[in-house]
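Note that one protein chain is taken out, while the other chains of the complex remain in position.
When the chains are written out, they are named A, B and C in that same order, and each has its own residue count from 1.
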Amino acid sequence: MDQTIRVGVNGYGVIGKRVADAVTAQQDMELVGVSDVISDYRITAAVSRGIPVYASTTEGVAAMRSAGITLTGELHQLLDAVDVIVDCTPAKIGASNLEHYRAHGVKAIFQGGEKHALTGHSFVAHANYATALGRDTTRVVSCNTTATVRTLTALKDVGLLTKARGVLIRRATDPWESDHSGIMNTIVPETAIPSHQGPDAQTVVPDLDVVTMAAKGAHTQNHLHYWTIDLTRPATSEEVLEALSAMPRIAQVRSSDGIVAPNSTIELMRDLGRPRGDMYEVAVWADILTVRGEELFCTYTVDNQAVVIPENIDAIRALAGTVTDGAESMSRTDTSLGVRADFLTPAPHPDRIYPTARART
Amino acid sequence: MDQTIRVGVNGYGVIGKRVADAVTAQQDMELVGVSDVISDYRITAAVSRGIPVYASTTEGVAAMRSAGITLTGELHQLLDAVDVIVDCTPAKIGASNLEHYRAHGVKAIFQGGEKHALTGHSFVAHANYATALGRDTTRVVSCNTTATVRTLTALKDVGLLTKARGVLIRRATDPWESDHSGIMNTIVPETAIPSHQGPDAQTVVPDLDVVTMAAKGAHTQNHLHYWTIDLTRPATSEEVLEALSAMPRIAQVRSSDGIVAPNSTIELMRDLGRPRGDMYEVAVWADILTVRGEELFCTYTVDNQAVVIPENIDAIRALAGTVTDGAESMSRTDTSLGVRADFLTPAPHPDRIYPTARART
Amino acid sequence: MDQTIRVGVNGYGVIGKRVADAVTAQQDMELVGVSDVISDYRITAAVSRGIPVYASTTEGVAAMRSAGITLTGELHQLLDAVDVIVDCTPAKIGASNLEHYRAHGVKAIFQGGEKHALTGHSFVAHANYATALGRDTTRVVSCNTTATVRTLTALKDVGLLTKARGVLIRRATDPWESDHSGIMNTIVPETAIPSHQGPDAQTVVPDLDVVTMAAKGAHTQNHLHYWTIDLTRPATSEEVLEALSAMPRIAQVRSSDGIVAPNSTIELMRDLGRPRGDMYEVAVWADILTVRGEELFCTYTVDNQAVVIPENIDAIRALAGTVTDGAESMSRTDTSLGVRADFLTPAPHPDRIYPTARART
Partner (left out) sequence: MDQTIRVGVNGYGVIGKRVADAVTAQQDMELVGVSDVISDYRITAAVSRGIPVYASTTEGVAAMRSAGITLTGELHQLLDAVDVIVDCTPAKIGASNLEHYRAHGVKAIFQGGEKHALTGHSFVAHANYATALGRDTTRVVSCNTTATVRTLTALKDVGLLTKARGVLIRRATDPWESDHSGIMNTIVPETAIPSHQGPDAQTVVPDLDVVTMAAKGAHTQNHLHYWTIDLTRPATSEEVLEALSAMPRIAQVRSSDGIVAPNSTIELMRDLGRPRGDMYEVAVWADILTVRGEELFCTYTVDNQAVVIPENIDAIRALAGTVTDGAESMSRTDTSLGVRADFLTPAPHPDRIYPTARART
């Protein structure tokens, strides 16, 4: 058994709490603690579950203590006790933390809200685990970019991808929010084309020919992506689905199984007993995906809160350098989290073979 | 140890799947199987989790088998193998099932979508467990009515209740739905006053002086109730909160802890690791509740998908007659499901005493 | 014909643009101009319609001119040219404008976002036109408070009102907004009881016994109010409807005519050709309203953008002192705006008598 990686999480919000739980689920990692500045139910829930809580700032110490939070210490003490810190603070704040992490000699992972230039390396496990090995820092790209890179590299790996043009309908705000970024009864286009996700994907895979347009839709969870993709040659839907399924963390759903929209995938995750109802996979609709000659048209949905969690776990191993083979790290992560590599919808019974799967043989 | 009650669930939808899971969590119950007519992801998820699935109709057998569902048998075979069937079929269908259940000598629990007259007994555990003991049938009232009865009987128990006037803002449809009953960007008042919930509460507690008005709000989970209540005498907020807390299955939340709306309670349930993010408790806002002389004003939120689950479990024991003391049954149920009797928001640390709790001593 | 009142509007937003249009519709008023600091489509639309536009601040002059807006002048020039200024600037900003108005000897009307203390007088035409006569300032109360005062004084006028307890489900944000105060898929209770509307109604009618509770619903237009009202004696629904109809600016709708929710009233206003689809009346559901002994239960909807517009017009006349009889002013206003005093839904044909109306004779 390899050495245990000691991990801290700075910022206990949407991503931070999921990273903390996922770290706890790894046999080769130890969650030393989480750090934040708030005193609301999120932090008291962490305390009640026995997670050591640190204050991110000195002012935070007083505020949190006076609110009755049992503090294990301050962030600098957490940094002294970990090998890797996962920074899940709000966008732009992470950048100001980097020096702090460096001063403690701690390796650091940032999220997609920070700029690529902060770390000089942007991470999606399947695409570039190797180049992150042993680095001091990396940046796990955002939910939309992660899904984009997974999908397009799956096609690129088998030599099918020429170029991709995407329309990304993002969820407007998180489901627990009631006062931030909410839009009501409209859909808001981003004011620039390309939207940032296309160029962001190129920070991971520079030679992708990808352009994205994006809008905020009036719903609170999951993104929906539409792609028009030029293939290198005429292909069949079965070939494309096979290429996508070869990529762990892309799974298939079917509208004919009752998965008709992002909210059905959320219900399915609950039915499968996933913690918080999280979906780590990109869920592509196998029975909507269409190929016409050399053109591929498809749509998938992305759980904006969960899709980057497996990537964060792999990034920890890559920086720590304890697992040199990306496929081995991804396999450990996916097994521990129950990630499915083929169908999200359970097959009706063990003998059942989906038409698509059958067509592949 | 008492005898194991063999339980079946007919109708594997929003309520049925939760009842099935809750039955599995009871040491004194065995889930023999579930029955339905559909073949979509909900059923395949049940099969994948090892739950025996039966077809509710003979036509269903062919349809489900051709869809690849592994069937354990038909509903009549399930009925031959159980002591109690919990009918969770859509509203109005349950009524037509009653003769079927009787013919098999099986005790039956119906849901709030059926009329009181179907069983002649409507059930909320705290209010009338005793009168359900050994009966052949009962009906667990709807989510809104269950919450109403819990709250008003808590005040009635301590002699505080004179009369209650409520406004119930219901969720318009379930979160997984995308084609049924959805309203968008409006709020739809019910066309009759009183709405059915007030009279429905009186099927459980006949002498309640309660009138309700109701509307559907443009959200997909949880109801929000507002009450104006005449007390029998001037009281303090602390007295009222103490009376509510004395009722298991009513718990307190505070907006000052960041629980500012029903969607924050859902996030909290996820943070607490509840299965499917379910909240079994009525969540009353302790820091909004106000008493002015003999008038009480308060608001709470109700998880429409989960609040009746504990009642269904208690109803099983009541009909089976294996536990004669309602308090004992409720205690078993609540322990198995992790129901909290006081605060939903975890106390920041063990020594922390909420002001309200302190005021009580 | 009485003298023409010269009117300016400071703040050309939701309320300001409607006041400007309504002033234009009065034979005894002249819209001298509107003032603002923005340069977006709202202002260019005003310019394109020939409305003189002024800059509210000196900095605004440069910004608006550089954006190509044709300016007629600055606010101080507008103030020199008017008898009455209607301040429709965002909440709290109005207060800082008062000295400016006084310095120019201009009478000023503020909106409900300002505190009562700013003017010492809060206005609803039917309730207290007389006390505003000739004053230098008044404050037209907010949409929710206006509707509350109209309804409760209608009952008070005929000696029926003892006390009123209301639940107010507010629209969360305006329909044109996409970045302010939006809530999504939830309903947010106000954290204090009483909510401010009850006490605010008492700034207009001090002896009202009224308590309100309020929440924001997930829709973008119109409020929905529910009331539980203790009457002074047993009454009939017909008596109550007759009392409400005696109040201009309260009109009846019926769910049996297809008006089933606030969004149907908006469609009706469009069908009736109302400018911007505005509804100036409180729309009470006649066939939902219920009386039980001495208790009245009812619900109505309020167009938050339009309901205060008639009150602003009357307030202008009251301050100017040109019309001493409130009923005369209200009549002029209502005629010019097409306000209906009885039924919002057109009677099917001239001979048609609504059952309710018939019952009254």
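Heads up, the rule we're going with is that contacts are C-beta pairs under 8 Å (C-beta built on N, C-alpha and C of every residue); 3 or more make two chains touch, one makes a residue touch a chain.
Model, not experiment: these values are computed from the prediction.
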item: Candidates A:Val260, A:Val282, A:Ile309 or A:Val323 - the one touching the absent chain; value: A:Val260
item: Touch criterion as defined above, residue of C:Arg42, C:His100, C:Lys163 or C:His196 at the omitted chain; value: C:Arg42
item: Selected from B:Ser181, B:Thr236 or B:Thr335 as touching the chain missing from the view; value: B:Ser181
item: Sole residue of C:Ser178, C:Thr212 or C:Thr228 that reaches the chain not shown, by the stated touch rule; value: C:Ser178
item: Residue ranges of chain A at the interface with the undisplayed chain; value: 165, 167, 169, 183, 185-194, 211, 213, 215, 217-222, 224, 226, 228, 255, 260-263, 285, 287-290, 292, 295, 297-299
item: Missing-partner contacts on chain B, residue numbers; value: 172-173, 175, 177-179, 181-186, 188, 218-220
item: Where the missing chain touches chain C, by residue; value: 17, 38-49, 67-70, 175-179, 184-185, 220, 257-261, 263-264, 266-268, 270-273, 275-277, 345-349, 351-352
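Going forward, only the chains that are shown with their structure count from here on.
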item: Innermost chain, taking as reference the mean of every protein Cα atom displayed; value: B
item: Classification of the chain A:chain B interface as same or different, half of numbers criterion; value: same
item: Computed distance of Cα centres, chain C from chain A, in Å; value: 48
item: Separation of mean Cα positions, chain C and chain B [Å, integer]; value: 42
item: Multi-partner residues of chain C (each touching 2 or more other chains); value: 183, 185-186, 188, 218-220
